[in-house]
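Complex shown without one protein chain; remaining protein chains in place.
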Amino acid sequence: MTVKIEIQRGSAVPLSRRHPKFLGQGMLKGMEVVLDHWFKSFGPKLENFSQTAGIFTTEYPEERLKLAEAYRNLPILLYDDETGQELCTSCLQCEKICPPQVIHITQTKDPSTGKLVLAAAEFIIEYDACMGCGLCAEVCPFDSIKMDHHYELSTADHASLTMHKADLLRPVSYYQSLAPTFWEQTKENAYKKLQNTVKRRSGLLGIAPSMVGKVQPPETKPAE
Amino acid sequence: MEIVVQILFMLISALIIIAALMVVSVKNIIHAALWLFTSFFAVGALYLLLEAEFVAVIQVLVYVGAVSILVLFAIMLTRHVTGEGQNQLYSRWWLGLILALTLFGAIIVPTVFKQKWNIPAPTVVTEPQNAEPVVAGVADIGKAFMREYLLPFEVASLVLLVALIGAIVVVFEERTERRVILTLAESWALRQKESAKVDQ
Amino acid sequence: MIEAVPLEWILTVAAALFCIGLFGALSRRNAVGILMGIELMLNAINLNLVAFWRYLSPLSSTGPVFSLLIITIAAAEAAVGLAMVIAVYRAWQTVNLDTVDALKG
Partner (left out) sequence: MEALINYLLNTALNLHAPEWVILLIRHLLVATILFLVVPFQMLLLTYFERRVIARMQDRVGPNRVGWEGVLQPIADAVKMFTKEDIVPAAADKGVHLLATGVVVVPTMFMLSVLPWGPGMTPVDFETSLLFFFAISSVSAIGLVMGGWSGNNKFSLLGAMRAVAQMISYEMPAILSILALVLMTGSMSISKIVEAQGGLIANLTDLPKVPDLGLGWLLFTPVGFLAFVCFFISALAEGERTPFDIPEADSEIVAGYMTEYSGMKFGMFYLAQYVLNFALCAITATLFFGGWQGPGVSQLSAMGANNQLFSILAGALGVVYLLLKTYFFFFTMVWIRGAFPRLRIDQLMGLGWKFLLPLTLVNIFSAAIWAACIHWGPEQGLAFLSAFGPWKRWAIAFLSTLVINLLAATLLVRINSSAESSMPKLVEDQKFGAVTLP
């Protein structure tokens, strides 16, 4: 007779152990369970957690678990695939909110006019001190900073963990492949804002360095 | 072959004597105990050389396996008495030394130098397979215990029983209360029981 | 093969072992040390018995039987003796027998 006892985290099910018919019956039963697991471990691998037998080990370098969409590791910057325009406008919100203060942004000035342009000239994140809290991605009004799923960052070269803008930039399609539903929700808003931003950029300013030469620079806006 | 056996004998007896000397002379009592087992083990090896297999095995089983462990336990249960740094001998230890040396002389001189041991000629090693065994084996010892030495055997078993009970009685320490450590399930059940009593 | 070794040699070793044990039993202060000396003496006697048996009457099993009985007694003695040592330690907090002299007149 089993009775469920409700406790705080889930429920405990105490099993009724009837009186053993002979000495050592319970021990034999326990050994049987263990042997059963041993036999089943040669069978198919355990796929979901409702199964109770079968090997559940993920042999890491060859096999990887599928990461959840909301998984976040360290921040990256996005740019548009087609036009190569960065989403970042160097509004400095992320730099201000960053708890360990590892984000350093230099704003772009138009070389001809000397005015500020809505684009980052340099965008540095010190990955070695970043704690992956995701506040920068939360606060970014232009959906420019997103959290990456890439986690194999170990290196013997400490300096290489200071990521510059060129290291941080990823195309939007990359983020879309990581988190399609999230991107679906913000896509419209992000592109609208990007279009507004692009209007206030000129020439090659704000175009991801890897895309320079591959895309046409937007038409220079009419002089006012 | 003879010289090999002689060298072997020399080595084993040197080990016995040196180990025994260390037993009575080292300051650390645990080291003394360890030397004692070395001596026991070497005596066992000498028994093997004397073709007393069963006695040798029993020597290892009882002395090395049991008595030695008992001695070590006794030393470790009496803490702070490993005795390094303090004198391990009585102030009049030289009396004991003189007595021991005199006894050694008194034993050795008449037995080894005066007595002519009437030892039969060595038995020939190359014997036919089905010949009588040269020495008494385990089966003979067992038969002896069950026939002519039955009374000593029984008395020895009685002595062992008395020693067992005596040792327990001497060391037994009466505790004022016996503590039972309960498992989680047991204590939970106990608490349930007690609260039920209170409710009534 | 033991015929290569004369009986006197073994007797000498046994006598030396006995005397060393006697010295230990007489002059050690530590009760455990005294017990160890006694064990050495018992071993020496066993050695003598086995040696005599091997040289003089190897076909009878008297020698091993006697030495086995002695081993039994030695084990019993060790058990009781060490129990007493522990009892003494409990009462006196020492095992040096020259301080345990309550029965001295």
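Each chain gets a letter, A, B and C, in the order it is written, and its residues are counted from 1.
Methods note: a contact is a pair of C-beta atoms (placed from the backbone, for glycine too) under 8 Å apart; a residue touches a chain by one contact, two chains touch by 3 or more.
Predicted model only: the values in this text are computed from it and were never measured.
J.: Touched by the hidden chain, which of the shown chains?
T.: A, B
J.: Quick one: say which of B:4, B:95, B:109 or B:158 touches the chain that got left out.
T.: Checking each option in B:4, B:95, B:109 or B:158, the one touching the absent chain turns out to be B:4.
J.: Give me the chain B residues in contact with the hidden chain, please.
T.: Touch set of chain B with respect to the missing chain: 1, 4, 30-31, 34, 37, 41, 53-54, 57-58, 60-61, 64-66, 68-69, 72-73, 76, 137-138, 180-182, 185-186, 188-190, 192-193.
J.: Identify the residues of chain A touching the omitted chain, counting contacts across the whole complex.
T.: That gives, for chain A, the contact residues 1-3, 5, 14-19, 23, 27, 30-31, 33-35, 37-38, 41-42, 46, 53-57, 59.
One rule holds in what follows: only the chains that are shown with their structure count from here on.
J.: Based on the touch definition given at the start, go ahead and assign the chain network to line, ring, star, complete or other.
T.: Topology of touching chains reads as other, fitting no named class.
J.: If you average the CA atoms of chain A and of chain B, how far apart do the two points sit, in angstrom?
T.: Between these chains, centre-to-centre, one finds 71 Å.
J.: Distance from the CA centroid of chain B to that of chain C, rounded to the nearest Å?
T.: The answer is 9 Å.
J.: If I count partner chains per residue in chain A, which residues reach a count of at least 2?
T.: none
J.: Using the touch definition from the top, which residues of chain C touch two or more other chains?
T.: Expected reply: no residues.
J.: For the complex, give me every residue of chain C touching chain B.
T.: Residues of chain C touching chain B: 1-13, 15-24, 26-30, 32-33, 35-37, 39-40, 43, 46-47, 50-51, 53-56, 58-65, 67-69, 71-80, 82-87, 89-90, 94-96, 98.
J.: Which residues of chain B touch chain C in the complex?
T.: The touching residues are 1-3, 5-6, 9, 13, 16-17, 20-21, 23-24, 29, 32-33, 36, 39-40, 43, 46-47, 49-52, 54-55, 58-59, 62-63, 66-67, 70-71, 73-75, 77-78, 81, 83, 87-90, 92-93, 95-97, 99-101, 103-104, 107-108, 111-112, 117, 119, 122-123, 125, 132, 134-136, 140-141, 143-145, 149, 152-153, 156, 159-160, 162-164, 166-168, 170-171, 173.
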